[in-house]
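A single protein chain has been omitted from the complex, and every remaining protein chain is retained in its original position.
Right, chain A next:
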Amino acid sequence: MAATVTDPELPMVTLAELGILRDVRETDDGVEVTITPTYSGCPAMEAIQADVLTALRRAGYERAHVRTLLAPAWTTDWISAEGKAKLAAAGIAPPGPAPRRGSGPVPLTLGVRDEKIACPRCGEESTERLAAFGATACRELRRCPACREPFEHVKEI
């Protein structure tokens, strides 16, 4: 039941497909749902907790609570293939593989990032970034030079 709850900002995908829902189990203390926050400041987390509890209550589970799991930190690699397909169908370019880091300092990116994000509308492979921060913390704004449409992209983290 908890798996069917959708994200308040990305209502086309479920919490399970986004990899936010980590675990659901029945305990002596009722149902325990474990979720992991996407970004530290994501205000949707409050709504997500409320939605999960409401969904469980409607399904007859009166005793339920939500547990926050901070580590390991959420990564876009946890978005399922189905979740990515649904994002693309809704015009939001899904994330590619999250950057892997070796040891040493976090590398600085100056200038244009070398990345290929395909346009979710026409499929053009080379698109340009308009802004690194979009309508929510997890998305950026891009533009397709072929069909000239702007679109959103879920950033790889």
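Annotations for the structure displayed:
The rule we apply is simple: a residue touches a chain if its C-beta (ideal position, glycine included) is under 8 Å from a C-beta of that chain, and two chains touch if they have at least 3 such contacts; residues count from 1.
Assume contacts and distances are computed from a predicted model.
Considering only "Ferrous iron transport protein B", "Mannose-1-phosphate guanyltransferase", "Phenylacetate-CoA oxygenase subunit PaaC" or "Dihydroxyacetone kinase, C-terminal domain", the record for the omitted chain gives "Phenylacetate-CoA oxygenase subunit PaaC", by its UniProt protein name. If you put the hidden chain back, the residue from A:A47, A:A85, A:C122 or A:C147 that touches it is A:A47. For the chain missing from the display, the contacting residue among A:V66, A:L87 or A:C144 is A:V66, taking the whole complex into account.
By the touch rule set out above, chain A reaches the unshown chain at residues 5-6, 8-12, 34, 37, 39-43, 45-47, 49-51, 54-55, 57-58, 65-74, 105-106, 108-111, 130-137, 141, 155, 157.
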